[in-house]
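Only one protein chain is missing; all other protein chains are in place.
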Amino acid sequence: MKFKKLLSLVIVGVMTVSMLSACGSSSGNAEDGSAASGTSSESAADDSNTEGTEADTGAGEEDLSQQEPYTVKIMMLDDGETDIVEEVAAAASEITQAKFNTTIELVRVGWGSWAEQVTLALTSGEKLDLFPAFAINSSLATLVSSGEVLPMTDYLKNGCGKETYAMVDEEDWICTSYDGEIYGIPMNKGKQNVYGAACNKDIADELGIDLDAVKTLDDFGEVLGKVKEAYPNMYPLATSQALRVMIPSDTLGDDRTCVLGALVDATSGSTTVENLYASDEYREFVEKMYDWAQKGYIMPDALSNTETAQNMIRAGSAFADFYTGPAPDTEARLSRECGVTIKDIEFFEHYKTTGETAPCWSIAGNSENPERAMQVLNEMYTNQELANIFIYGIEGKTFEFVDKANKVINYPDGVDATNAGYAFDHWAWPNMCMSYVWEGYPVDVYEQYVTFNAGGVLSPAYGFTFDNSSVLNEVTACSNVVSKYAEALNTGSVDPNGSSGSLEQFIQELEDNGIDKIVAEKQRQLDEWLAANS
Amino acid sequence: MDNMVDNNKGFQVIVNIIFIILAFLCIMPFVLLIVSSITEESTLIREGYSFIPKAISWDAYKYLLVNSKAVVRGYGISIMQTIVGTVCNLTLTTLLAYPLSRKDLPGRNVIAFFVFFTMLFNGGLVPSYMMWTQIFKIKNTFGALIFPNLMMGAFYVIMMRTYFTSNIPDALIDAAKIDGAGEIRILAQVVLPMSTPIIATLALLVGLNYWNDWLNGLYYVNKDSLYSIQVFLYQMLMKADFLRSSAASSLPVGIQLPSVGIKMAVAVLGSVPILIVYPFFQRYFVKGITIGSVKG
Partner (left out) sequence: MVKRKRGTFLKVVKRFWPLYLMTLPGLVYLFINNYMPMFGLTLAFKQYNARKGILGSDFIGLKNFEFLFKTKDAWIITRNTVVYNLVFIILGTVFAITVAILLNEVRSAFARKIYQTVTLIPFIVSIVVVSYLANAFLSADTGFINKGILEPLGKEGISWYTTPGPWPVILVLVNLWKNFGYNSIIYYATLVGISIEYYEAAVVDGATRWQRIRYVTLPGLKATIITLTLMSIGKIFYSDFGLFYQVPMNSGPLFDVTNTIDTYVFRGLLQNNNIGMSAAAGFYQSIVGFVLVITANAIVKKISPENALY
């Protein structure tokens, strides 16, 4: 027994020592890194100052190609075959080497493992410079407080990010700011909240339905009724993606699938935070969905269905799908994906919230040289050639010009989405509007986007970022409650006034688990933010 | 060991019927899986799953044929990973289990506890990831598919130790010692030749773990040349999951999702090789699996 104790002591001792030394060195490195980044950001400021003076004296720009060699590692979501990704990185490096003496290392991560891999890279201190900060289960506030992203205000205002800074609206920068520092460049994508539905126009035409006349959910319900009548075997409303809650709310940083405190009507100008699920609007919505489900507009299996809306519409087993965020090219895109003509209808006025603008490109906390990362990021945003290499890959291999004058592209012969080896999600790169136009899309699609983004109502909380760290326990508990009830209610799978899984129970459980505390905290932070920003 | 005396016919019939029912329950779902992978997609959506499909289509497999590069490569990686991983695991396990089985070895209980303790506590993903990627630099190497969790917990060590204790007579080891054999020679020439059953059994169990593993691939690899067939399957699945998740709720994600048939076909492709291989190992199972001392 004594021997046992002794041995365990020895083991623990050895472990601790090895741990301490291992981590000591790694945390030491991290500190060195941050110290270095601190100085480099200062030096960046210095550089830019000198640059400024040089510019004033007309001496022209500083030659950045004479910098020390550096590799910027970029992590980007969605699939890419390793060979092609390496080719893309090499092509991109040609540009950045000439300009900055910087090599690009590009890693693409499939949607399926994106959240895991990015989180591991960020938390483990792995080499990483740039990444799109979204779809990773962490809010900006969390990323900032855990040191996983670096501030870029200085570079943007005075340094190598000046061009980008000028190209983005002032108010959009607030959406990626926290505590007065900017932590990311908002992706230049559709930024409006639009609630609508994508419908199969071919079927509508066949049944003589005028989709332009559809303005409200009730109108839409009538359309679904007509479709159901004509096609009794069809469930007209597809539900493959968690059915959206059609209420024009500002979720104040939460995902639409789990809203813990929101401005229920973001277009009304009210700044009162409420529990969305306890609102009259929500009750009305889920009652309507239950009614629709009873009438056979929504499949009874919605909760466990894994078929996508696109597949279902193509197969003729669905007629429409709710969509949030339709944009100028949605009809073109969905028509291509569904193989039928798609027509968008919208139910509410457009409005802007932090949530739609906040997805951004950030500099990772472990970046060894944030300034060099910023130079590349700025170039990705402003240099059309570079942007398109990243977005579409290699000309002649993954894409081809159809109309060079208008910069219209398509797949080369014999290539399609299944074998291109490089997935295109232009909106997820820093500046979609720099990208070439896909054949079949309007040639002026990006101008349309600019107009589209410029309109719309601003939510009163536009720019506000919520920090949930003081209510983490409540958030964890309430997240579980929401995933327990919301999807079933939203898809009309259960009766909101029934005995099991009813709306009353849902609200009661949320309250039992402290939703009021979250709402109050959100309200407090929002009020503070409003006071500081008005 | 066969039949134990008073076996009457009626009893035999009942027992056999029970097993035929059990066997049927075990196989039936797989038949449904295979059938649904060749059922025509729209028939499946309209008519539901059925053992006798109204319309047959090989589209799912044709689709996979288009992607055959990924599938073939996936098989290659899976096979390599399974073989190398199993060999490494068995080497370490045997070397550890044999001394633990020697009742005369001082401190063997302490070592056993050291081994057993790992079944209860683990440091979590992030620290493991930091260690493997930063100290051992295995990210995006073949080693990443092998090394993390190579021993898969202490269970197999304990299984093997028990086999040695109950199947290798002490007298045999003593005799070998008297003949002047060293410990390593005893292990190699006396113990191992008598241990085919446990080695075959563990080879199958460990191999199964490696074959079905996608976690190492998910965390430590993002190079498609290192994706095993299970990672390929998992990635496909997770795309669908992602679309249902919160993050995608407002984004124009243009992912082409595999149809049900394709998912079923990939599931079939992922399971078939192991189903083919395992009957060859299975005959050793009964002799190999010994847990707990058998002293009667």
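Every chain is named by a letter (A and B) in the order it is written, and numbering of its residues begins at 1.
In the analysis below, a residue touches a chain if its C-beta (ideal position, glycine included) is under 8 Å from a C-beta of that chain, and two chains touch if they have at least 3 such contacts.
Nothing here was measured: the structure is a model prediction, and the numbers come from that model.
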- Task: Please pick, from B:L64, B:I77, B:L145 or B:I158, the residue that touches the omitted chain in the full complex.
- Result: B:I158
- Note on the structure: Touch with the missing chain holds, among A:E284, A:D301 or A:E504, for A:D301
- Touch rule applied to subunit A and the missing chain gives residues 11, 15, 18-20, 22-24, 26-27, 30-31, 33-34, 115, 119, 122-125, 136-139, 142, 145-148, 254-255, 258, 299-301, 303-306, 365-366, 468, 472-473, 475-477, 479-481, 483-488, 493-494, 500-501, 509, 512-513
- Just the residue numbers, please: which parts of subunit B touch the chain that's not shown? 1-7, 11-12, 15-16, 18-19, 22-23, 25-27, 29-30, 32-33, 36, 44-45, 47-51, 91-93, 95-96, 98-100, 102, 105-106, 109, 111-116, 118-124, 126-128, 130-131, 147-151, 154-155, 157-158, 162, 166, 182-184, 187, 208, 212, 230, 233-234, 237, 245-246, 263-264, 267, 270-271, 274-275, 278-279, 282-283, 285-296
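By definition in this document, only the chains that are shown with their structure count from here on.
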- Note on the structure: Distance in whole angstrom between the CA centres of subunit A and subunit B is 37
- Query: Any idea which subunit A residues touch subunit B in the complex?
  - Reply: 3-4, 7, 11, 22, 26, 78, 81-82, 107-117, 120, 123-126, 134-137, 190, 193, 233, 240-242, 244, 255-258, 306-308, 310-312, 315-317, 324-325, 327, 330, 333, 337, 355-356, 359, 417-419, 423-425, 427-428
- Note on the structure: subunit B contacts subunit A in the complex at 41-42, 45-46, 63, 66-67, 107, 109-110, 113-114, 125-126, 129-131, 133-135, 139, 218-219, 222-225, 234-257, 259-260, 263
